[in-house]
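Shown here: the complex without one of its protein chains, the others still in place.
We just call them A and B in the order they show up, numbering each chain from 1.
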Amino acid sequence: MGKGQPGDRERPIIMTDRTMFDLKPADPKRIDEKYLSHLELGEPDKTFLDSNELVINMGPQHPATHGVLRVILKLDGEKVLGTECVIGYLHRGVEKIAENRTYTMFNPYVDRMDYVAAVSNGLGYCEAVEKLLNVEAPPRAKYIRVILTELNRMASHQLWLGTHALDIGAMTPLFYTFRDREEILKIFEKYCGARLTTHAFRIGGCQYETYEGFERDVIKFLDYVPAKIDEYEELLTTNRIWLERTKNVGVISRADAIALGVTGPVLRASGVKWDLRKAQPYAAYSDFDFEIPIGTNGDTYDRYTVRMEEMRQSLRIIRQAVEKIPEGPIMAKVPKVIKPPVGEVYHSIEAPKGELGYFIVSDGSTQPYRIRVRPPSFVNLQALDIMVRGALVADVIAVIGTLDIVLGEVDR
Amino acid sequence: MVARFKGQYGTGIREANTYLGQNYMVVDPSIISEVLRILRDREQFDYCVDVTAVHYPEREKQFDVLWILYSFSKNERVRIKIMIADGESVPSAVSIWATANWLEREVYDMFGIRFDGHPDLKRILLPDGWKGHPLRKDYGIIQQDQEWVKANLGIESGQ
Partner (left out) sequence: MLDYITSYLSSNTTPGESGNVFWALVYIMVVFGGISVAVMAMNWLERKALAHFQIRLGPMRVGPHGLLQPIADAIKLMTKEDIIPAEADKFVFWIAPLIILCASFAVYIVVPFGPTHAITDLNIGVLFMLGVSSLSVLGVVMAGWASNSHYPLIGALRSSAQMVSYEVAMGMAVVSAILMTSLHGLGPYGVSAASSGTGTLSMIGIVQAQNEQHVWFLFKFFPLGFIAFGIFAIAMVAETNRAPFDLPEAESELTAGFHTEYSGLRWSLFMLGEYAAMIAVSSIAVTLWLGGWYRPFPNSLTGDTWDLVFSLFPGLVFLGLAAIAFLGVRRMPKHPYFRVQTIGLAGFGAVLGLIGLILFVPPVRDRIQDIFWFVAKVAGFMYLYIWYRATFPRYRFDQLMKVGWKVLLPIGIGVLILTAILGVVL
């Protein structure tokens, strides 16, 4: 391995060889001072040379899921004293792009933020712009939107379950949930041509009429899936090892949850019975009868049961919706060129991960003046610090999994 | 509720209106932290949904900083807006709602608005050494921090 040969580590050859942190993993003393994170506990710079405390980096690449998230942990042996998340690796400047596209052109961009559950992003955006235009989608479009959004919620929770179980060590649920998720993605593909970034809705309604056999496919799915959810539960819910890994891990109390602004299943597992689909119904949710599962302790196991129950409730909603889809137009009377009047509006929906909000400022032209996306994962990720204080390193991974973060949404 | 505020602050509340069914209040920057605190304690707006900003370069007071708040008990949402000029700083809401921590960091990152009293005001989405605040209207869409990209990635920016 002479100089210039492939094994030569002195000369950086590719971009990723030259990083800000040019240090060997064994030598923590060489971390460049100005990049050291300032954790809130004690003196930031001096303490990592302390004998007991160790600053470890859970680097941007992860062997399992979750995308590029960097967590800097300050450890005392195995116990976590504090964490700091460094995000922004996936920042694409979606909000800036929005100011240079028209309202219709921006619709596909929205799917790419929470790429796991793309349909809900589209729903939030379209409904926000419709609010600005003061139009309402026709009833048939609303029902189709509800069906697709709830299918999307199921798909998102299934992916969450698979990857969360994988992080904790159970390899098999991943494959089972992905197989069932395939069925949902097949329906999406038949409906709008894309599996993951669906761009399913348009401003004013839906563009595509439901295809021939849509109801039949959905009902077949509804008959097939409850047994599968039972299978996942059988593997995990009463499994002793699962219980030990998830009970009392990552507890967040009700007061903390409200103060930190977490939403979605995390909030519901802490005991707050609040769901935007019931509190401020949008898109025909008021026509359906479903329950909101809540938990008591706010630990990982409660979040798991809340999401499993949400899956079942989604099935309930879809069944009710499919049985009574009304006939009618699928697109409201929206002008070809969308020019909302001057004003601003904030509209939020209950995405699978929490409250997804869109704040749109319009200046009367065809391009939005400012679009702000309020991502649920971004705000939920703040709670990571509180949840893992005093836990062990292995729990940090479990908690990141249970918060159900999608980096595309955190970073936009 | 608006009447109570108006009674207390008089001219401090510039405007209180409803647009498309959504209530908002425009407030004077000097009293904003008290207003927010009263909203949380007395009016039970215990959940801070979002903190964000909008940039109007032609206006004298260029930035609009917004807080979107929600009350669980009243099932109501309200927007509080203040208008500040470039370079002014805003009192931080972290002591009122812990959510505001990262939300304010993002506003600082994207707009350059400083928040007084924030425990750790650093860039959150962009790399640490970045110069410029992208969501301002005078930052071009394909513009990047030439210096940072050259120093760290070794390539020309904009590729």
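As a working rule, a residue touches a chain if its C-beta (ideal position, glycine included) is under 8 Å from a C-beta of that chain, and two chains touch if they have at least 3 such contacts.
All values reported here derive from a predicted model rather than from experimental measurement.
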Query - Chains still shown that are in contact with the chain withheld from the display - result: A
**Report entry** Residue touching the undisplayed chain, where the options are A:R179, A:R216 or A:R389
**Finding:** A:R179
Query raised in the report: Quick one: which of A:A200, A:I330 or A:I397 touches the chain that's been left out?
Result: A:I397
Requested in this report: Pick out the residues on subunit A that sit against the missing chain.
Outcome: 25-26, 56, 58, 62-64, 78, 165-172, 174-176, 179, 235-236, 239, 241-242, 244-245, 392-395, 397
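Here is the rule we go by: only the chains that are shown with their structure count from here on.
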Query raised in the report: So how far apart, in whole Å, are subunit A and subunit B when each is placed at the average of its C-alpha atoms?
Result: 23
Report task. Give every residue of subunit B touching subunit A within the complex, in rising order. Result -> 19-20, 22, 46-50, 52, 54-55, 66, 68, 72, 75, 77, 79, 97-99, 101-103, 106, 110, 119-120, 123-128, 134-135, 137, 139, 141, 152-155
**Report entry** Footprint of subunit B on subunit A - complex, ascending
**Finding:** 15, 18, 20, 35, 38, 40, 87-88, 91, 93, 95-97, 99-100, 131-132, 134, 256, 258-261, 272, 274, 279-280, 343-346, 348, 355, 357, 359, 361, 369-370, 372, 374, 378-379, 381-382, 411-412
